[in-house]
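Data block below; observations after.
Here the complex is missing a single protein chain, while all its other protein chains stay put.
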Amino acid sequence: MPREAEPSLNERQFILQALQENLRLDGREFDQYRPLELTFGDQYGVADVTLGKTRVLAKASAEVTVPYVDRPLDGIFNIATELSPMASPAFEVGRPTETEVLISRLLEKTVRRSGALDTESLCLVAGQKVWSVRVDVHVLSHDGNLIDAACFAVVSALRHFRKPDTSMESGILTVYTPAEREPVALSWLHSPFCVTWSYFGDEGEIALLDATWREEQVRAGSCTISLNRHGEICQIAKLGGTPVEAVTLLQCTNTALTKVQEFSAFLDRKLAEDIKRRDKGGLMAELSAENDR
Amino acid sequence: MATEHPLVLPGDTIDPSLIPTHKKQPLRLGPGLRHVPPSTILPTVAGQLVTDLRKNSMWVEYNGGRYIPSQGDLVIGQVARSATDLYFVTITPYTANASLPHLSFEGASKKTRPQLLPGALVYARVTLANRHMDPELECVSATTGKAEGLGPLAGGMAFDVSLGLARRLLMARSREEGGVEVLEQLGAEGLAFETAVGRNGRVWVGSDSPKTVVLVGRALTETDEKALGVEQQRKLVKKLIREMR
Amino acid sequence: MADRRRVNGPVGATIPPVFEDEEVQTQETQRVTRSRAPNGIRKMYLKTGVTPSASGSAYLEIETSGKDGVSGLKLSCTVHGPRSLPRSSPFSPHIILSTHVKFAPFATKQRRGYLRDPSERDLGTHLEAALRGAIIADRWPKSGVDIIISIIEGDQDRETSGAQGDDTWDMMNALSGCITVASAALADAGIDCVDTVAGGVAALVKDGGETGTARIVIDPISSEHESIEAACCIAYLPTRDEITNLWFKGDMPDHDMGIYSELVQQGIQASKLANRVLVESLGETVK
Amino acid sequence: MASTQHVLLSPAELAYLHEALSLTPPIRPDGRAPMQFRPLVAETEILPGTNGSARICFADGTEAIVGVKAEVERTRGYHGDEQEEGGEEEEEGGEERREGEREGQGEWVELTVEIPGYRDDDAGTAFLAAMLSEALLADGRFAKKLWISRRFHWKLFLDILLISPPLSYPLPLLSLTTHLALLSTRLPRLKSEGDEDPFFDDDWAAAPYLYPQGTTTTRPPITLLVMAVGRNIIFDPSKEELAVADVVLAVSVGEAATNSASTKGKGKAIGGMDIDSAAAQPGRSLRLLSVRTVDPPSRVTPPGMPNATNSAYGVAVSVQKQPEARTVEAQAVEGVWKAPRGGAKPAVMAALVQKVLERGGVADEVLDALEAVELG
Partner (left out) sequence: MPLDTSAYSLALLRVDGRRWNELRRIHAQIRTQAAADGSSYLEMGHTKVMCVVTGPSEPGPRRGTTGGAAAGASKAAAEVAVSVVVAGFSSVDRKKRGRGDKRNLELQSTISNALAASLHTHLFPHSVIQVSLHVLSQDGSLLAALINAATLACVDAGIPMTDYVVACTAGSTSTYAAGDESADPLLDLNHQEEQELPGLTVATLGETDRVAVLVCESRVQVGRLEGMLAVGVDGCKQVREILDRVVREKGKRMVLEGTVVKGEGLEDMDLD
């Protein structure tokens, strides 16, 4: 199994030393994110998120399947995360690393278990036909803070996604193509976002947001907090690492809330822009079709 | 000098007029070129063809990709582990380690060799680069027995840059030929720092003040990523200095 | 989740429908009873050197019982090695034997997955025990040999319902075939053995309903008998008169040790018969 | 694999062990008699959340816990759900007749073995699980106990956990623990009748045991490990003893029901032996359920080197160069350990099994000991 390249002693020492003097390698503030960018694809449900050099692409898709026997009224919702060697040579296909397992668990807890998507609305015929919504997360480039970027991508993709419209008439289920009927958005309840803190120093006294890959390798511990803009915690995961004062954690949570509110506003703006862009296209297309006749 | 560097692709035919001719010296082919007997020369990588008439040599300059050790290159390596009489040194991640004998440091003997922990950085010269063997390094000049600037790097920070920038930085006249001026600019602004540039795309920056190191590092990486020209580099340095104060 | 690399068919029954033959009225008359002598084995075809790229290989086929829908046993075995162990593995003064037995997905009534299931691993362990006694392991220190067997046809009757037959009896037949074919392949690969080991099965069967008598037969086919009371599979080295692997299953009162030893004896007998085929086939190859 | 785990013993130690165990009587490293078992601590019904559970701790520190859980499951094969309504009436008449023949299926029992440090699809783990479940199902009677009605049955999950790292071959430990856990297993008392949807008595105290408590009934099987060194037969071998074994057998033994009714008319036997005759005899009557050879780890022990060929003793250099050096390898030298080769004589195998089943033999003894473990 290929191993991740380890940072040298000099780098380790310097990063820590610089942090003690309130310096980050890329000149950011401790609680400053790298520039976050989001682009939607031409298709519905494709979100491409870049955070500095980290780039994550998420694609949502839906198909009609049979529900699980024990949950006949619920649709199926899955998030598939696979870290391919594309992101870093340390990742291998088919053998999930610890990082991969943790990321997929975190996404699952943040988005799925917190009930962001109303799975009951995905049910078509109880016990027989439901929508199965699936989000595939592809990490295209890994430069730290995969979790936040991946979570943002998943939520964006799902918010952007439109599933085909259906109708139910005398027991016959019809799924319409986009040409027949405009696809419909998912029934979305709230938008959770992850904010990951990295802790440095013996006592975990230095806390950073949005650590780069280099910083992640040197950190002593981390804590991922998932919130939505209403101030509801969806999940907190500080899985071991250097112990941190409880008070610090509370402060981190509060800072995270403001970040989440920023994310939320940013996503809303982007979605609105996208709708505007599409609207124009739709109208133009219609007009030109009429002219043809 | 840096004017006419035609772009070549692997397998392209090279215009015979570009091949330098010299009466005495034999033609020397640098990296990226292959000689197919009897008299064809083919590029094997995409890049700019550079010829040097004085030395009667030619090579292809290309940026990026993996560093392939070649003899005489100066590199910054990271000690992976120590064996009985040599260190295993990583030059690039995910490749076989190079070996650096314990005794090839300045003034090193069995008793006075430097003790390097795994993870320590060394500035070394490639003495053996062979397709079938792991590369070998040295930190002392075999002829003079002096370090000549090579050896363990203490403190400071290593930054990753592209191979092209590293090569340009290493040029004897990096400003004229390579078009890199950041380091000079930064020095002119009164910053005190030292650097070591490895051909493997790593630049080590040392200074008493971490602030300076961060600044130099940012200047270098930004120059590299945005492919800044000399003029823009000046602006960047000014901007960074202002930010710092 | 188990197998993500392939697109597998839906889970559940994949037994093809068998329509009742109009001419044959009931199951009772359809049952083919054993026509061979109790101490005779079925005809066997064995050939070595079938896979040129392997160091040694062999193919074994045992005839069907002549009825439609009943498959015989078809096994193919390849041996790779002896070859050096990977650098990471510790020193071993002996050859390291690893056996893989895999049923082809279509070999048995129930479709088998592509991943090895516990019963296949179990077979592999038995096979390993049987072969380990036969090879001279210390001739090849620091090396390993892989023995890979695919069971192409699993000697099963399609028409017996799932509940009727116990798979174990079929597994014993498969194991004895595996031992014989692996032994041939090992010989083909030129790996030193003390003797040619061969497998044999004997069973205590009962026919003729409640009042029927129990008798011992060798090389039993479960579909030919009403019930099998006990069976044992033996791997036997004829010239040394030694057993390298023994697998007995049944339900035998403690005072019936006579039957038990008779079963073992008959198992050895079956193994000797298989061994004759093995020796002959190897002899042909030498010529 | 668990049976072939490396034992770090030098060839000299192996040679000593082998010699000592080949003596008559053998001298075992821990001073036991050849038939003697190691002491153990056992308790049952340790987990209130299970239908039955047991824990056994051997003196060498290996410990196992077995938990049994039962769930009601719909029986496949007896008409689909759709036809049920119609089918039931048709079958009404036949019910009386069928009542007697409860059929059990092997898949009603699911047995999993967990050994720390080993993958659950490891060949060794699979082998252990196969051996334990084989013994359990061998008599075909066990699965019948799980029958509820024609439409439902109990599905029994046996989870076998080895708590400690596997020091010696864990088979006997796991088997004995499973035995106790099954003995302590109780299934809720059935209140419904016939083929209606089953419902059960809530009162746990009224729940009957899977193996009814009493004297004349069957008990779950046990699997014992026997090994032979030379002519000696040794029971319950420790890790060190296994390292020099010539042959190792795992023998599963069940206890037959002593009432002659259950000895189903087995018909006539070979050699004029009367199977049913023993039913009248007093004492426990055992049944041999399965026998498997276990690959003895001795085959992968490092061989010793006789002084004659050992270069450290100076003489050797010339010897090794001789072409006959190969033949030296095959000759046994007194006091030099050599891994066994080939198999075991049929007679030795038979003797091993015989020894287990002997009246008043080891199986008897172990069953007696387990009987003494109080339930609850």
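A, B, C and D are the chain letters, set down in written order, and residue numbers restart from 1 in every chain.
Everything below uses one rule, namely that contacts are C-beta pairs under 8 Å (C-beta built on N, C-alpha and C of every residue); 3 or more make two chains touch, one makes a residue touch a chain.
Just so it is clear, the structure is predicted and the values come from calculations on it, not from any experiment.
*Asks:* Of D:E19, D:D60, D:E240 or D:E365, which one is in contact with the hidden chain?
*Replies:* Of the candidates D:E19, D:D60, D:E240 or D:E365, D:D60 is in touch with the missing chain.
*Asks:* Looking at A:L16, A:I236 or A:L271, which residue reaches the missing chain?
*Replies:* Once the missing chain is taken into account, the touching residue is A:I236.
*Asks:* For subunit D, which residues reach the chain that was dropped from this view?
*Replies:* Within subunit D, the residues touching the omitted chain are 41, 43, 46-50, 53, 55, 57, 59-63, 65, 67-69, 71, 112, 114, 116-120, 157, 159, 161, 163-165, 167.
*Asks:* So which bits of subunit A touch the chain we can't see?
*Replies:* 3-4, 6, 98, 101-102, 104-105, 108-109, 113-115, 203-204, 220-221, 223, 227, 231-247, 249-250, 253-254, 257
Simple rule for what comes next: only the chains that are shown with their structure count from here on.
*Asks:* Looking across all chain pairs, point out the one with the most C-beta pairs in contact.
*Replies:* More C-beta pairs are in contact between C-D than between any other chains.
*Asks:* Determine the centre-to-centre distance between subunit A and subunit B, using the mean Cα coordinates as centres, and give it in whole Å.
*Replies:* Each chain's C-alpha centroid was found; their separation is 39 Å.
*Asks:* Between subunit A and subunit C, what distance separates the C-alpha centroids? Give it in angstrom.
*Replies:* About 53 Å, centre to centre.
*Asks:* Please work out the Cα centroid separation of subunit C and subunit D, and write it as a whole number of Å.
*Replies:* Comparing mean C-alpha positions, subunit D is 23 Å from subunit C.
*Asks:* Tell me, which residues of subunit D touch at least two other chains?
*Replies:* Counting only residues that touch two or more other chains, subunit D contributes none.
*Asks:* Building nodes from the protein chains and edges from chain pairs that touch, which of line, ring, star, complete or other describes the result?
*Replies:* Other.
*Asks:* In the complex formed with subunit A, which residues of subunit B make contact?
*Replies:* Those residues of subunit B that touch subunit A are 78, 90, 93-94, 117-121, 153-158, 204, 210-211, 213-214, 217-218, 243.
*Asks:* In their shared complex, at which residues does subunit C touch subunit D?
*Replies:* Within the complex, subunit C contacts subunit D at residues 92-94, 116, 118-119, 121-122, 124-126, 128-129, 132-134, 136-138, 162-163, 166, 168, 194-195, 206, 210-216, 229, 232, 235-237, 240-262, 264-265, 268.
*Asks:* Which residues of subunit D touch subunit C once you look at their complex with the stated criterion?
*Replies:* My answer: residues 1, 77, 103, 105-106, 121-124, 126-127, 129-130, 134, 138-140, 249, 254, 256, 263, 265-271, 273, 275, 277-278, 285-295, 299-300, 302-303, 329, 339, 341-346, 349-350, 353-354, 357, 359.
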